[in-house]
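Following: one structure in structure tokens, then a few remarks.
Heads up, this is only part of the complex; the chains shown haven't been moved.
Letters are used for the chains, namely A and B, taken in the order the chains are written, and counting of residues starts over at 1 for each.
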Amino acid sequence: MLSFEDSPIARDGKVLILAYDHGLEHGPVDFEDVPETMDPETVWDVATHDAVSSLAVQKGVAEAYYPSYEDDVNLLAKLNGTSNLWMGEPDSSVNWSVDYAAEVGADAIGFTMYGGSNNEIEMAEEFRKAQEAAREHDLPVVMWSYPRGQGLKNDKKPGTIAYAARQALELGADIAKVKYPGNPDSMSHAVNAAGPTKVVMSGGSKTSDREFLSTVKDAIDAGAAGLAVGRNVWQRENAAGFLDGLEAVIYEETTVDEALSRI
Amino acid sequence: MLSFEDSPIARDGKVLILAYDHGLEHGPVDFEDVPETMDPETVWDVATHDAVSSLAVQKGVAEAYYPSYEDDVNLLAKLNGTSNLWMGEPDSSVNWSVDYAAEVGADAIGFTMYGGSNNEIEMAEEFRKAQEAAREHDLPVVMWSYPRGQGLKNDKKPGTIAYAARQALELGADIAKVKYPGNPDSMSHAVNAAGPTKVVMSGGSKTSDREFLSTVKDAIDAGAAGLAVGRNVWQRENAAGFLDGLEAVIYEETTVDEALSRI
């Protein structure tokens, strides 16, 4: 386990990961509401905001833009990912080797694990290779820990989210990205389950300013180390302002009202 | 991402890929209308035309002919491909290692991705290895991005074509070869989805001179960087003349009438 506090993707022991791999996972349809977000440059610009401690992208988007943003954005290399076009048990292809991610300049590694998928065995072994290669490069590892598959009826059950957080610890992730389990107690349970592995809540689809900030505030109060967010930031007209609000809630631990006043 | 403009397979930022792997993908039946095209030499000669920025062939055809044409033709090494004789979800075998392609003299790498196939995971991981090996040799990578498989009812839907173009960007291709989605707006959408990855339209089966040039013109106007074409060139009696027409439309961006006058 790396010293999280000293890693480039942490700020005062907190993290705000801006995720932008929707073009692969969901396709261009995710950019329809705010068409300019289809252009990666728009989101890289958003990622230069001080509140963003790293930007998570796939290899192609990193190769094309990171050289122009390396002084202003920390790169979280999302190693695996897949389209939503095919059928079958959840799985994800490893699209980027850790060695090449390091060469491109990655500050951290991201990896999706579908615990509970009938492909869990294979995914865990791919994670092993990625995690151990990341250790050689002194790169922290973030696990998108999303239980999903034939054996799971409800992947947002508090017990499942806590299991997901624990799985991240057991397998050697430094940070676990999990769905928000619906209430602060359940979030706190997940944070405890992860022990020394930091937990960040996953943003999900777009909601109102107050609703989103309140949920983030609840997660932080429950012990989360931060937030991984995509559409809830870059689908907003005033993304920079909203990041001011998130910065307040996450790093300064202000009230939601105070955070709303910063937007 | 490589600087596309500086690569040997671009001319003034545009490309015209002549594809000649039909003997593997469809078999000799594709040469029946113009029997002399079964002889690769015929097509290599066509490829010496200035309008052709690279010729895409499988390993065996490159080994046998490239040594005689290396001064006049840029070689696009098509890494994978398969016959149409077997049954099952779309897949393609990697018939050529990047190291050996580089040794033979390849100027660029081509790779088919059947996004949406239940073999997408495996194909994407093969693409990863090929793309990263190509980076070591400073070779640009062209993805034949063709969604196809059990989960896809209509693989020419505009949304699907745009997704295919985006997938090429996310996975690290320099150029995406996609089917023409039927109208300029949809093509423009695909071009936007690909961001900095250049998009070329795929030629398809043979049509009239005017019809084909008009479609190419529409694609170029919609932002495409060019064309990948096979039968529509080498099944024509006057292939060289037709390439004069394509040269006009693609590199000089003339009207279709002007281009037709050059044939």
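FYI, contacts are C-beta pairs under 8 Å (C-beta built on N, C-alpha and C of every residue); 3 or more make two chains touch, one makes a residue touch a chain.
Just so you know, these numbers come straight off a predicted model, no measurement behind them.
Summary of assembly composition: all chains derive from one sequence, 2 are present in place, and the complete complex in the structure file consists of 5 copies.
Quick note on the criterion: only the chains that are shown with their structure count from here on.
Averaged Cα coordinates give chain A a centre that lies 36 Å from the centre of chain B.
For chain A in complex with chain B, the residues that touch the partner chain are 21, 23-24, 27-29, 38-40, 58-61, 63-65, 81-83, 85-88, 91-97, 100. Of all residues in chain B, only 1, 115-118, 120-122, 124-125, 127-128, 131-132, 135, 147, 149-152, 159-160, 162-163, 166-173, 189, 192-193, 195-197 touch chain A in the complex they form.
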